[in-house]
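Heads up, one of the protein chains got dropped from this complex, but the rest are sitting where they should.
For clarity, chains are labelled A and B in written order, and residue numbers in each chain start from 1.
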Amino acid sequence: MLGLNKKDTYMFLLVLALVVFAPFLLNPFPENSELAQFNAGYPDLMQRFLIFGIFAIGFNILFGLTGYLSFGHAAFLGVGSYAGVWMMKLLTMNVIPAIFMSVVFAGLFSLLVGYISLRRSGIYFSILTLAFAQMSFSLAYSVLTPITNGETGLQLALDDPRVIGVSQVDGSIPPANFFGMPMRESFEMSMGGWLFTFNAGYYLCAVVMMIAFYIAIRIFRSPFGMMLRAVKSNQQRMNFTGLNSKPYTLAAFVISGMYAGLAGGLMVAMDPLAGAERMQWTASGEVVLMTILGGAGTLIGPVLGAGFIKYCENIFSKINDNILYDWFAALPDGLADALVFIIHPFIGKGWHLTLGIMFMLIVIFLPGGIMEGMERIGRLFKRRKPPSQDKSAPQASAAPAE
Amino acid sequence: MEILRVEGVNKSFGGLRALNNVNFSVEEGTVHAIIGPNGAGKSTFLNCMIGRLAPDTGTVMFGDISLTGMKPHEINQIGVSRVFQTPEIFDDLTLLENIMIPALAKRDGEFALHAFARVDQDAEIHDRAMHMLEDVGLEDKRAVTASSLSRGDKRRLELAMCLSQDPKLLLLDEPTAGMSRADTNNTIDLLKRIGDRGITKVVIEHDMHVVFSLAEKVTVLAQGTIIAEGKPEDIKGDPRVQEAYLGGAHL
Partner (left out) sequence: MDAILLQILNGLDKGSAYALIALGLTLIFGTLGVVNFAHGALFMIGAFCAVTLNRLLSLSFTTIDPERTDFLGNPLKVETPYVETWFGPETGAAIIDWSVPLAILFSIPIMALVGLFMERGLIKYFYKRPHADQILVTFGLAIVLQEIIKYFYGANPIPTPAPDAFSGSFDFGVLLGLDPNLIIYPYWRIVYFLFAAGIISAVFAFLQFTTFGMVVRAGMADRQTVGLLGINIDKRFTFMFALAAVVAGLAGVMYAPINSPNYHMGMDFLVLSFVVVVVGGMGSLPGAVLAGFLLGILESFASMAQVVALLPGINQIIIYLVAIVILLTRPRGLMGRKGVMES
């Protein structure tokens, strides 16, 4: 289907189903139950799953395939966001021009950054991208204030021209919309104790993400994708094979930059504002983590990684000591106190500590991420079976990280 | 007809003169061996030919194209392939992919943004790669990751990668280095078999057995200078060569 082979088609349909039915799947607990806090089926969070999924899919095209570790991809997301808000200020509140121009600007910026950074490889490349991102971040805070509105962040205003659309409706800023359908419009469905929310913005993100995911699959299976893996494997051999690795890496860099811009544009479409903190290097580190956590170089891994991190972020930062005491109510007081004391540093504002620990554990024990973990479990089960007939069964490609 | 012509090439590293006014040419369709004791400058010479090192002076002409200053991928694109001393292959990729990449490079050029084509539906490239794998006897391992191959298999794979491009000139840097006698003989057979295709080959070699089994012409390099050149049987008897090889124990 769609020019995908059987396996990829199944994978694509699986992801499609997950995304379409997410409002159900992510709300497994009834509204008034104790466990309702573990629900993730509300629009804001679900949008973030998809948006960061796109960001990570794009990052993976660069890092997963070519092995070039960029520490500056948040800058492209930031540029995309600013471009998006400006489109909404100047043209119209329809999200399409905003998203489109986000991709274009992020693409142009990544072309510039990539052209320079890719003249070096390895750690020099990482530091160059980091330097560019930090530079953009500093500039957004200082000199570029007319464009970025500095620390306050760029927001819509009542007197923005919006030359194609309308400047204001009944004295307020018109909502971001898709040809008239407001992004924040939701349809709520109540079933028994459950409440499911179907949000227009979420489904717009879903369509965009599925397109982005589809393109990523096609790239992975294309000669171009194979060349990118060749870059990671042995650049010297590649050059002596008659291939110019530079345009390949640059193309991968720009594509992943455009994905980042797309994510930034969607953020703006969902919530029309943009701030410099989106460009900070911790934000770049986050997308690296998502990709690695899910499994760099795999198709579905980065999506899982993004979802997992955003879900944990949401849950961990929501839990507080009172909730913990509720959970441990059945335990003796002393024990409950001790448990709360132990868990306390990791929740609420301590979420970043949990994130850092997770980051380390993954890199140390599971460099291939969730996907490698699943593969290992799968192999455990296979080993139980009687030895298979073909002795030369290929060693699974999850080679040790050397 | 001459396919490769090297004229007046000098190369120094600091104070060390690695190549001293080397003149050298290769006839189309022949197997030409370059031999010499350790440190004779063989590898430097090869690197100067392939554009990995820039010679200080002199020219390297491939047909009527000057190779000096060209980038490795450009040199490959005009028909020069190289087998390295330690096999350079795509370790993380499967054998089939390892050969499809050079085949694609030959067909589509140094860069092609075919981001929406499908590798597995490219029958032409697929067949070509399978054919090459059969040629070197690795077709059973086509789905195996290349890093898991033995050293001998890796070398055969690298050779297949180069051959899949139908090069006009193939440079082999000690193709049997570190191999057992049996593996060496296999490699010699393989190289003889592909000799039928009419590909010109330049072989740098240590092992005289290999040289005399394959080469039609031999050039002897010592201390950066060519000291003898001629048919294998003439070289065998040349006293200068024997002297360079410490009394000719190898011969």
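Just so we're on the same page, a contact is a pair of C-beta atoms (placed from the backbone, for glycine too) under 8 Å apart; a residue touches a chain by one contact, two chains touch by 3 or more.
Note that the structure is a prediction, hence the values are computed from the model and not measured.
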- Query: For the chain omitted from this view, which of the shown chains does it touch?
  - Reply: A
- Among A:Gly3, A:Pro182, A:Gly285 or A:Gly373, the residue in touch with the chain that has been omitted: A:Gly285
- The one of A:Leu25, A:Ile116, A:Ile211 or A:Leu335 in touch with the missing chain is A:Ile116
- Task: Would you mind spotting which of A:Leu128, A:Ala252, A:Met290 or A:Val340 touches the chain that isn't drawn?
- Result: A:Leu128
- Item | Residue among A:Leu90, A:Ala200 or A:Val363 touching the omitted chain | A:Val363
- Query: So that we can see where the missing chain sits, which residues of chain A does it touch?
  - Reply: 67, 69, 116, 119-120, 122-124, 126-128, 130-132, 134-135, 138-139, 141-144, 281-282, 285, 288, 292, 345, 350, 352-353, 355-360, 363-364, 367, 401-402
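In this text, only the chains that are shown with their structure count from here on.
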- Can you check how far apart chain A and chain B are, centre to centre, with Cα atoms defining each centre and the answer in Å? 46
- Message: With touch defined as at the start, can you tell me which chain B residues reach chain A in the complex?
- Response: 50, 71-73, 76-77, 81-82, 84, 88-94, 97, 100-102, 104-106, 108-120, 122, 140-141, 143-145, 147-148, 161, 165
- Seen from chain A, its contact residues with chain B in the complex are 3, 5, 218-219, 221-227, 229-230, 232-234, 236-245, 247-248, 251, 255, 392, 394-395, 397, 399
